[in-house]
Each structure stands twice: as structure tokens, then as C-alpha cells.
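Only a single protein chain was left out; the remaining protein chains are all shown in position.
To keep things simple, chains are lettered A and B as they appear, and every chain counts its residues starting from 1.
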Amino acid sequence: MQTRLSSLVRGVSKHAARLLIVLGLGGFLGATLVRLAPGYGVDEEELDSRLNQESIQALRQSHAREDSLPGFYVRYLIQLMKGDLGDSQTLHQPVRQLLAERFPETLKSVGIGLALAWTAGLTLAMAAVMARARAVDLAACLLASVLLCIPAAVMALLFVIAQAPGRLVLGLIVFPKIFHYSRNLLLRSASLPHVLTARAKGLGGFRVFLWHVLPVAAPQLLALAGVSASLAFAAAIPVEVLCDLPGIGQLAWQAALGRDLVLLVNLTMIVTLITLLANSAADLAANPRRAGEA
Amino acid sequence: MKKGLPLFVFLLSVTLSVVTAKAQSGSQLRFCLGAAPKTLNPLLVDDEASDTVRYLTGGVLMRLNRMTQQLEPELATSWKVSRNGDSISFTLRQNVRFSDGTPFSAEDVAYTMQRLMDPALHSPTGDAFRSSEGKIVTQAGGKDQITIVFPAPVVGLDKLFDQVAIMSAKSPQKEMAVLGPYYVAENKAGSYLLLNRNPNYWKHDAGGRQLPYIDSVRLDIQQNRDIEMLRLARGEIDFINTLSAENYDKLEAQAPKMAFDAGVGLDSEQIWFNQVPSSPLPAYKKAWFASTNFRRAISESINREDLARVVFRGHARPAVSWVSPANKFWFNTKLQPHPFDQKSALKLLSQEGFQMRNGALQDRDGHAVEFSVITNAGNKVRERMAAMIQQDLAGIGIRLNVVTLDFPSLIERITRSFNYEACLLGFVNDDLDPNGQMNAWLSSAENHAWNPNQKAPATAWEAQIDALMRTQASTSDAKKRKQAIDKVQEIVWQQEPFIYLVNKDAMSGVSTALRNVHPVVLRPQVYWNVEQLSIGAEGSRGR
Partner (left out) sequence: MKWVRLAAILFLVVVSVACLSADFVAPAPYARQFREVPDAAPSSQHLLGTDDLGRDRFSRLLYGTRVSLLLAPAAALLSSLLAAVIGGAAGFAGGWLETSVMAATDLFLSLPWLFLLITVRAFLPLNVSPIASVAITFALLGCLGWAAAARVICADARTLCGSDVIVLARACGIGGFRLLWRHVVPNLKPILYAQFWISIPVFILTEANLGILGLGVAEPLPSWGGMLRELESFSSFSAQPWLFVPLILLMVTVSCFHLALQNEEVWA
């Protein structure tokens, strides 16, 4: 018992350490991408013909203050350990306050979106497999294909016109991906010999699906669940911008346009953390024994 | 009965006031900003969103009436500019208070001007006053008299005060204590701002009622123009200050009473070529772009009428110079837009050794004439203009590559790396006085777009422009200034450092519920008289 507990503690510590390293790396790489991309440190204000030479130089120098990327990142990490996430350069507000206001909004959107996507996706995939009828599968595939082909902007606009909740758009964007993966995984599992045996022995369709098809595809579906979290966050950006939802997706877009390094680093780390947690949880759920492994 | 009549009248008038007040109380003006304001400090305003907040909250000494284009007294009841234009004296309005109750006096004007002119602040508004080095001197003659002395004459001095929102020297709220019709009550960063009526606003209407009529203003941050249109159609917002030509036509078709076209505006769209000698372009391309005949030929190959008709759906006109025809005093009426004449263009090019070979234009060394034009991505109007110009230039054998870039990348190319060949952008002109563009026309300036920061003018015509701009800045004689500016326009027309394409119309969309609306050309087109706007039955709608 004690050996199992210590093994579990060791495993969890290793997971946590790995998480922190990847998180730190994610923040640094995100900062590098932003910092090295063209357009960093320029300000639209420079084009104002009222500004004289000195003012334009002062404007440029104010952006050049954080020239050293490693220096910036070290300073950022030190501040982070004190709980200070820095100030947004574009919105001139503490990042902590911005995230506190907007993160719940995005969580709500992503939660609702994922719930809709998984409910619809898995249900349709199940229907396609259990019905064992080409027509059902065809209809489901066509629906998913149609939704995949509609641009997010058009979908969002349709929802705005219909005055429907914009959050549902997220679900409709993620649903086709979940459906296609789930359908293919479940179909493959359903074609395995043991399923044929179960049917031959007279087991009902739903029982066969629940006890013999779904468990085989479970690890992959759990991995898909982890991945769908990051897909949903990525989809949140255009949806929030278009549907005017004040979440971190909208914040991310504004930060990207303004090359707001501090805000972008924080957002990158949040998305990295969520991705890591979601995928780690999916891995552990698929294989609990891995909790104690190196 | 006789005794009861005055009481009855009194009660009736009170009731009517209450009813009228109730009709307005809780009224809210709603419109959208394209981006979040970068600052709420009125001295540092440089973007449109911040300027909107400043206009709605800031109290100014004089206001340029956007309709009559004349200066009107506001916090200053009168003013006088000295003969040589280096000082201005104000008589201030009495018994005025900031939104937090702090009394307004000459001390606040002095404080504001000292802060504004602090070189360390690098205020764009302050730089507009800065005609030379040196400090200003403020001389207060009591609570309601003040004279401001500048180190050198400032052209158009009085009109510049339209942009100076007076700040309190004493209030603990600092820049949040305001003298304008509204104050910032709530700011959800990146989402919306809520402005409430200033309870201490000094202005009253003819009937003695305190302005503004509308109790609050909600500014939603909305980047998507189509959704903004949808919201106007639904009545979720009350107006759109600047409508594109496409959206104007749509609105006019659906609700003609809501669409306003105030006529040609002050803004322009233009292309320029990179003439920076140190740019990373091949030498032969630098030679092309430096040639006046080449630029003139390009200009004459572009069909401006088509641009105005197709891209702007007739809501624009071919541009002549950097001064729009809407700017009646300063526009050089002798100049006409360059005609669309590809034969003439080819003639000009042949003078520079260009020749057509197998349908493609080549220079004297056999290089095919091919270059790129960068413009900001996401701006459908500019993308369409670029596509049309691409087709026009194909008519004389020139291959134009259209490259759309995100705005920060574009700015970096045109101001830092100079790694571009041609650029298509627009100029937003808020100022009628062309002196405001001094830093665009002086060859030594940073904003001398095609070849900035010249140690000495690279060409004779740029030297001429330098001299003319300095001449007009050194005198307050309007006639002399007009002559100089006319000459600058003539030189620019001949040399084409900027190939001016079109001047767009100033178009807006306004809800029929909004009253006392008179959209104009100058910004802010719709809400320039915000304190007199009302929602409902009162007032009129102007066209």
C-alpha cells in the first residue's frame, strides 16, 4: 500500500515537474514568436503628422526598452512568482484584472461549445454505428461536412442575425471534427471479430455498443477529448471577436493586432496549461497505471 | 378660482417638466468604436477611439463648430490672438465646475497648457502647438483671465484649442474630472465604455434646461463593420459615424431616411513609391521610382473615375492633391485630377527609355517593369482599389503584385526597414489648416513618407516645398499662406510623390429616433453637437 502511494506521489510530482517545464518553455517560445515577428515595437501613432521628430523618437524608444528577450522573460517569471502578471501594453490595465474579467466568459463558451460538440458528435457517431445503415451514416457525414465547410465568420454572422447565443457557434465548429474522428474509431471497433461474436450470441445492439465497441475505442476517444479542449480554445478567438463575447479569445486577437507581448505571453501560458491539463487528464483516464510511471 | 390659477399653472409647469425630464431620463445614446481607446488622458490622444472619448468628456476653451467651421466660445467667453501670433488671451467663463465639483479657473488652463507643452510628454496635441523650442509662459490675471505666450508664432493658434481638453489642477480624480457633457463612469477594457451625464455641466439650452439632453452614452467596441450595420438596422445602436460606400448603399436601399452623405470629405487615398536611397531595392527599381515621368505615367494610367464609381459606388471623386475640395479655402481650384490617358503615359515612359516588348513594359536595360504595392489587409476598399489599379497598369504592360499585410508589419516596412516598393494608404485629415501636415511635407521630417529624414533635400522640388511650408508657417497673413500652400499643391501635382487617387464622401447612418442630427464632413460627423442630440419627439433632423 505504502509502495503504491509513494509511487503515485512520485508519478504525480514528475507529471507536475514536466508540466512546469513545458509551461515555461511555452511562454518563452510564445514570447520569442511575438518578439521576432515583424511589426513588434511599431506604433500606428508614428504615422501622425502632428508629431515632431523628438516625439517619434521617444515613441520608438519606449517600445525598444524591452529589447532583450531573455531579460524580459526572466523579469516576467520573477513577477509571476509574486503573482503579478504585468500590465497590458494595448489596454493599459493589469493583465490579472483583464483575465479575471474575461476568463470565466471563455470558460463558459468553451464549456458549452464542447458539451454541444461532444453530445452531437458522439451521438451521431453512435447512431451511424449502431444503426448499421448506410443512409444514417451518409446523412450524419453530410451534416458534418456541411458544417465543416461553412466559414466561422459566416456561422457567427448567421447566429448574430438570428439573435441566437454566439457560444453555440463554437460547438458547431468543433462538432464535425469530433464526429469524424469518433465515427471512424467506433466503426473500426465495431468491425472487430469479438463484436461479431457478441452479436452472433444474441446480445442487443446497445449492449454490444456499450460493452464491446466503446471500451475498445475509449483510449483514443479520451485522447480526442483532451485535444478538443485546445481546438475549442482556438475556435473561441474568431467566435468571440465576431459575436462580441468579451472573453480571452477577443483579448488574444486584440493583443495579436497590437503585438502586446505581456498579454500574449500570459495567454499563451494559459492555453498551454489548459492543453497540458486536458491531455494529461485524458492520458490518465485512459491508463490510470501511468499515474505512477516516469 | 383666481387664487387657484397661479397654483394650477405652477403645478402644471412642474408636471410638464417632470414628464419631459422623465421622457429623457434614462435615455442612452449608443454607438460603436472600432477599437478600444488607447488612453483616457486627453493630452495623449492619438487614435480615433480615444478622440471620441475626449470629445464627449473634454471641456475646451473654444469649439470649432463642425457645421459652420467657425470657432465658438465654450469655456472661454472671448479670446484675442496677438498680432504676430505668439500669444493668446482668454476671458474665462465664471461659476463653472468640474464633474467632481472642483471649481474651474485660470489655474486649470495654465496647468493644462504646461502639461501639454512638456516636451517629455510628447503629446501629439502639444506638438501641434510647438513651432520652435522653448517653454510657454502662462500669465493668469485673476481667476478668469489668462494669457499664454509661446516662444514663437504659432500658425492657426486659436483653432488648435479645439483639441485641448482642460484638466483640473486640483482634483484628486486627475484626468477623470472633466468639464465636458459626459464623464467616464465605467470602462470594461476591450468591451465597452459607459459615459454618464456630467452633473456640473455648465451649458444650458435656450429654455434654461441643463444639457446634455441624453443621460448617458454607451460606446461598444465593435471591430466588425457588418455586425455594426446589423446592430443599427436592429436599433441596438443609434448611429454609425463613418459608413463605407457599400454599407451606405445598403442602408439607403433599406432605410433611406437613415443614410446621410454629407458630400466629399477631407480624407484621401493615395499611392506612393519608395524613394529612400538606402532601401533594399535593386538599383534599377530605385531609378524608376525616382523618375518624375515614371510616377506621372503611373498616375495617368490609373482610372480614377472608375475607382470612384466602382469601389466607392459613386461616393467619391478623383483626387487632385493633399487638400480636399471640401477644404474650400485651402484647396487649389486651378488644379484638375490627372486624366486617365494610357497613350500619354506610354509617351512619358518612352522618354525615360521604357519600351513595350511582347506585351510587357521593359526599361532601357531590359528589366520587365514589375513591382509590388503593399496595403493593409482586411481593408476591403483598399484591396479592391489595388486590384483595379493592377488591371489598369496591366494595360501598359506593367505587372503589379498586390500584397496585403497586417498593419504593424506594414508600418514597420514604411518607417523602419523601408523594404517596400509602393504603398497604398489613406490619409485621415481632421484639420482644415494644412499647417498640421508640416511634418509630412518637410524633407527632414520622419513622416515625409516617400523619403523621410533627409539631411538635405534630395531634389530641387523638395527644397522648394520645404521653403514654401516654412514661409506659410511664419506668417499669419492668410493671403500669403494661401499663395504658399497653392504653390505646394502645384508642385505635388507635377512631381507626384503621392499619386492621389480619390477623396471619399463623408457618409453616416443615423437612427430615425435620434433628433437634432446634422451630419457634416468634419469629424465627428454625427455627434459633433452631442449635448443637443435627443432621442424621441424633440428637435429636428437635418439633411
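Methods note: a residue touches a chain if its C-beta (ideal position, glycine included) is under 8 Å from a C-beta of that chain, and two chains touch if they have at least 3 such contacts.
This one's a predicted model, so the numbers in the text were calculated from it and none came from an experiment.
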Neighbouring shown chains of the undisplayed chain, as defined at the top: A, B
Among B:100, B:226 or B:490, residue touching the chain not depicted: B:226
Contact partner of the left-out chain, one of B:391, B:494 or B:512: B:391
Option from B:94, B:401, B:453 or B:494 whose C-beta touches the chain left out: B:401
Chain not shown: contacting residue from A:47, A:124, A:195 or A:264: A:264
Options B:57, B:409, B:454 or B:508, residue touching the unrepresented chain: B:409
Sole contact to the chain not displayed, among A:41, A:86, A:113 or A:176: A:176
Missing-chain contacts mapped onto chain A: 18, 22, 25-26, 29-30, 33-34, 36-39, 132, 134-135, 137-138, 141-142, 145-146, 148-154, 157-158, 160-161, 176-177, 180-181, 183-185, 187-188, 191, 216, 219-220, 222-224, 226-227, 230-231, 252, 256, 264, 267-268, 271-272, 275-276, 279, 283, 286, 294
Residue numbers in chain B that touch the chain omitted from display: 226-227, 229-230, 246, 250, 306, 309-311, 370-372, 374, 377-378, 383-384, 386-388, 390-391, 394, 401-406, 409, 419-421
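In the analysis below, only the chains that are shown with their structure count from here on.
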Whole-Å separation of chain centres (CA-atom averages), chain A against chain B: 41
Contact footprint of chain A on chain B as seen in their complex: 35-36, 38-39, 46-47, 119, 122-125, 127-128, 130, 188-191, 220, 222-224, 226-227, 230, 406-413, 415-417, 436-440, 444-447
For the chain A and chain B complex, residues of the former touching the latter: 37-40, 42-56, 58-59, 88, 90-93, 98, 101-102, 157, 160-161, 241-242, 244, 246, 250-251, 254, 257-259
